[in-house]
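Of the protein chains in this complex, one is absent; all others appear in place.
Coming up: chain A.
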């Protein structure tokens, strides 16, 4: 059990963090076919927002709950800016958006490196996250439990928003069939912008959670973007449940491999697993059925 329970506990928290990072990515990718490589940097922006909020609000007990919505809005606005300034001109060339956003991510990383100290900034953990739960005799840090709760709340909120609001319906309609949605009178331009705002905002929330678990520095976003995309690829696009299962799978898998072997070998193994998985299910776990050939 020693080799199983700790990596499982740790891995589910890692999976929850990955899920938060991948949610927004899968939303924007699923709807627009746009791969936003700057998504990781939006996560970084969220983490730095948490730090800045702490400079204003002294008590770390209070600052993290405040930072969550603030980071959502700040990262979301950055995403909106990116959509309006660059991405909206490139919808016909989705593969090229990948490279353009690589450029954006380089610039954001370098800017963060120059604005903030290069070794990163400390984000203080709130007092109520000290301590741990005891699960089957093993310690489970409350920070990890918090990440899981946060991810659950975000997923539930996003699912409810997609399912029950009119905006959510418009987003789902656009994912299913953009042309038909447009014919039906949905302004896909507005929908795209809103999706980008929400997707990037979720990255900001993920950034706050990441700042509580790891370091906050200019390269933190780059660590998350590749695993987050692997989650999106394995989960399939356009549906939340695929992303959830894939995130937990990749998180637990990475954590178990890292526990049994080494961290670097775990990355290689996880990569091989995703490739093998794509052999079995090239569309990912779940996908929206369309009649398009491509």
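We adopt the following convention: a residue touches a chain if its C-beta (ideal position, glycine included) is under 8 Å from a C-beta of that chain, and two chains touch if they have at least 3 such contacts; residues count from 1.
In this section, contacts and distances are computed from a predicted model.
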{"item": "Name per UniProt, for the chain absent here [options: \"FecR domain-containing protein\", \"Nitrile hydratase\", \"Cobalamin biosynthesis protein CobW\" or \"Urea ABC transporter permease subunit UrtC\"]", "value": "\"Urea ABC transporter permease subunit UrtC\""}
{"item": "Residue in contact with the excluded chain [from A:62, A:84, A:180 or A:265]", "value": "A:265"}
{"item": "Residue touching the undisplayed chain, where the options are A:129, A:186, A:233 or A:246", "value": "A:233"}
{"item": "Per the touch definition above, residue among A:27, A:50 or A:100 touching the missing chain", "value": "A:100"}
{"item": "In chain A, positions touching the absent partner", "value": "29, 33, 35, 86, 89-90, 92-96, 98-100, 102-107, 109-110, 113-114, 222, 226, 229-230, 233, 237, 262-265, 267-268, 271, 274-275, 278-279, 282-283, 287-288, 290, 292-294"}
